[in-house]
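Note that this complex is displayed minus one protein chain, with the remaining chains in position.
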Amino acid sequence: MREKETTLYLGPQHPGITGNMMVKLKVAGDTVVKAETHVGYLHRAFEKLMEQRTWMQSFPIVCRICVPEPDPNEENLARAVEEIEGREVPERAKYIRVMALELSRLAAYMLWMGGQSGGLGLYTAPQWSVGDRDYILDLFEELTGGRIYHMYIWAGGVRRDLPDGFKERVLKTMDYFESRLPEYDKLIFDNAIFKKRTIGIGVIDKEKALEWGVVGPPLRGCGIKHDVRIDEPYEIYDKLEFEVPTVEGGDIYARAMVRRREMEQSISMIRQVLDKMPGGPVYNKVPNPLNWYVPKGDAYVKTESARGEFGYYAVSDGSLKPRRVHVRGPAYVHGVSLLERILVGANISDVSPIMNSLGVCPPEIER
Amino acid sequence: MEELKIEKEIAEEISKTFHSAEVTVKREKRVVVKLRDDLITPFLSYAKNNMNFIHLAHISCVDWLEDNKFELIYSLLNYDNKVMILAKTYIDRENPEFVSHTNYWDQAETYEREMREMYGINFKGNKRLTEFILEDWQGIPPMRRDFDTVKFSQDTFYNRPGRENAQDVRTTVTKKSGEEIPEIGKDYTVRNL
Amino acid sequence: MEINWSSVIGIVATPVIAFIVGVLYGGAVRKITARVQNRYGPPITQNLFDIIKLYSKKTAIQHGVMQHLGPVFAITASVTSLYFIPVIKDSPYFQNFSFNGDLIFLLYMMVFGSLGMALGAGQTGNPNSAIGVSRGLSQMVGYEIPFVLALVAIMIQFKTTSLNELLAVQDHFTNWIIFQSPLAFVAGILAFLGMMHYAPFDVVIAPAEIASGPPSEFGGKYLGLMMTSGSIFAFVKLVLFVDIFLGGASDFITLIIKTFLLYMIPVLTGIVSPRFRTEQSILFFWKWPTFIGILAIIVVVLNG
Partner (left out) sequence: MYNDKDAKKIVDIIQSYARKHSLWVVAYGTGCGAIEIPPTMTSRYDAERFGIRGSATPRQADVLLITGYLAVKTLKRVIRTYEQMQAPKFVMGFGSCTINGGMYWDSYNTINALDRYLPVDVFINGCMPRPEAVISGFIKLQQLISEGKAEGAEKYLKNLEWYRENQNKVIPNWNMPDYNW
């Protein structure tokens, strides 16, 4: 006997949804029979707007594509311009870029930690982790002037050098974070109920993961070692010592543990960067930003963000403005085709944790 | 030259199998293949099944209004040697139609839905070419070059006039510092260039 | 006709006191939670402001008669249960209606409110409410079993179904039932965790899953009524447990201390726990608490 099917609209106004999107669920009893994602609530037509602005005017736009973690976007656009132009970046700028990227990865993981455990009803965790995340935002504010949107990395380097004493403050914050990690372990990752709610839930098939286009922590949670930072090292990642953690299982817990271990790696990377950072200028001489003709050509660049591989395909027709910038966010695949697939058969209670663990970020899907 | 060994092998294999393909090794881990539009499907199938390019990173579209063509770009990644292939082709802009690749990759469906909506390309074989991002859109697909977003925005939405005593930030700053604004920098929007 | 003034005063004062204490406890819980979460927290009277604001809402959408009756049922059930519990031991003011079989009556009365809510929420037509109701009722089945087992063990042991007689047994703190019948206490307190609807047993109102569950469509005065009823009902449950296991209270200060300490058990558990899924929480109640409850009955029967 089949149970009666009902339709459940999860969103767009719903506390369990990550951002502003809608998942239309067909449920029989407590089990999801069919899931359909509806996106477009955050469509701002960034790719169109970039065609209206010069390359440099596009930087304030791209960082708004992914709100929790804007730096990989800036990095991507900067590297795309540099690749088309063949522009050199000073060594110091590369170190500063890696520092900013790792700091923002850490901030994104703190926010994810809050979302993941808050969705499971552990309301103390978001209070702690989002509060701790603010220490990183303070660093960013000092470095770039903005808490959320930095517009710091640009073609040819970074906007300005580190302030005085910034290195010490970063190290101090890293020490603090390292001292907090065991407490988060106690509260979240070793919590018996957390394990009960996450192990064996939202499993991604390891065999199919590559074909489905899974990237980032969800892929590493399937036990597959794939990370842009080692596969195609950009900036100075080939000079840093770090490992890419993988966990077997493919469930929410495996993805959580991947992120948890990457936080340690990020902290150690930031320390290495600060240790090895050379002196020198932070940007080379660049043309007037409003008169910056980028030669004809195209480039596909990618960066490892907190949710996976962020790819930009940029085309220049030799004029002031981009011909086309195509943004390929990790959530584009995770949030639509993958989510629709792995939600089938899940319990309604697990929909929100699964979305959180995949890092579904709607602004990336619709731009 | 030693570093690009794998890339050259891949390029060679492609040009051996697809004689008409124009293969270039762009840089480390990037191979660009230009193909006739009817060769895209066999190429994707070959790359996926025989050359282990199992990851479809993205499908992108560029509007070349001057040439009256759409350029489609399929990006594939090989997980073993991490090489990326960009397969490019041109299709007609007047009556844009192409083959769907949803049976090769699940996620192709999403890209094709978006391109249908944003460029108006009809992908034959995709069963779910429904509304994706926009809702009740009337008029030409917005990502086409001939769609004027500024005009549309001004016609449709209310534009609040600025303050009358508003001062131009750049003039104020340059007046203080005594610099001169370069001719090119006088127009903020650079739309008229 | 002779009017017993002390009981009239008691009847009027009991719900008022229960409401005030319940509301302040709610505020205190929010404050304590905030302190655990590294923040300052709202004022202790915050829940009172919330309730006044809800009552002063100008509009309240109504979906039908049952939706109107739902909160009314809930508040009736809480106030009625309150009247059958001796709030202060041996005080003429707070005996209210307690009678010989009140323990059994309370078992039914405490379920009544939830059922009323279920009917009311069912009529709103919101799928979140419907799912929340089904979750609430299944979870109730879970925790009622150990709770009933614990009560039955006590009833057999002391051969009474009256709260007043149970209170009379516990004349000295060494005679408290928590020490006389520890197994029943353990089963009862585990069921109590479920009854208070704090994490990990808050799946009924889980915001990330079903918005706010049964009250999704209730706003304004209805929600105010429900919050009032919730505050009173929290106090009812606390007093009932204090009366049964902790020897009751002969004055207000003892009552406050005992109920507050008891309240902290579910609250502090809740702060550090994620929530169980429905079937997990039912399984939880049907495993150890039920086993301990049965064990308590067996021990009582064997001791004769």
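For reference, chains read A, B and C in written order, and residue numbers begin at 1 within each chain.
The working rule: contacts are C-beta pairs under 8 Å (C-beta built on N, C-alpha and C of every residue); 3 or more make two chains touch, one makes a residue touch a chain.
All of these numbers come straight from a predicted model, not from anything done at the bench.
Taking every chain of the complex into account, the absent chain touches A, B, C. In the complete complex, the hidden chain is touched by one of A:33, A:49 or A:199, namely A:49. Touching the chain that is not shown, out of A:33, A:67 or A:224: A:67 (per the contact rule at the top). Listed for chain C, the residues touching the missing chain in the whole complex are 30, 34, 37-43, 46, 48-50, 52-53, 56-61, 128, 207, 211-212, 215-220, 223. In the full complex, chain B touches the omitted chain through residues 134-136, 138, 142, 147, 149-150, 152-153, 156-160, 162. Within chain A, the residues in touch with the undisplayed chain are 12-15, 19-20, 40-45, 48-49, 52, 60-61, 64, 67-68, 111, 114, 126-128, 130-131, 133-134, 137, 147-149, 363.
Following the convention adopted for this analysis, only the chains that are shown with their structure count from here on.
Using the average of C-alpha coordinates as each chain's centre, B ends up farthest from chain C. Each chain gets a centre from the mean of its Cα atoms; for chain A and chain B, those two points are 22 Å apart. Separating the centre of chain B from that of chain C, both taken as means of CA atoms, is a distance of 60 Å. For this pair, chain A with chain C, the centres built from the Cα atoms lie 44 Å apart.
For chain B, the set of residues that touch two or more other chains is empty. Against chain B, the residues of chain A that register as touching in their complex are 39-40, 43, 45, 47-49, 51-54, 57, 83, 210-213, 224, 226, 231-232, 288, 290-291, 300, 302, 309, 311, 313, 315, 320-321, 323-324, 326, 328, 332-333, 336-338, 341, 366. The touching residues of chain B, when paired with chain A in their complex, are 27-30, 54-58, 60-63, 73, 75, 79, 82, 84, 86, 105-107, 109-110, 131-135, 142-143, 145, 147, 149-150, 182, 184-185, 189-191, 193. Considering their complex, residues 6-8, 14-16, 30, 117-124, 127-128, 131, 187, 191, 193-194, 196-197, 347-353 of chain A touch chain C.
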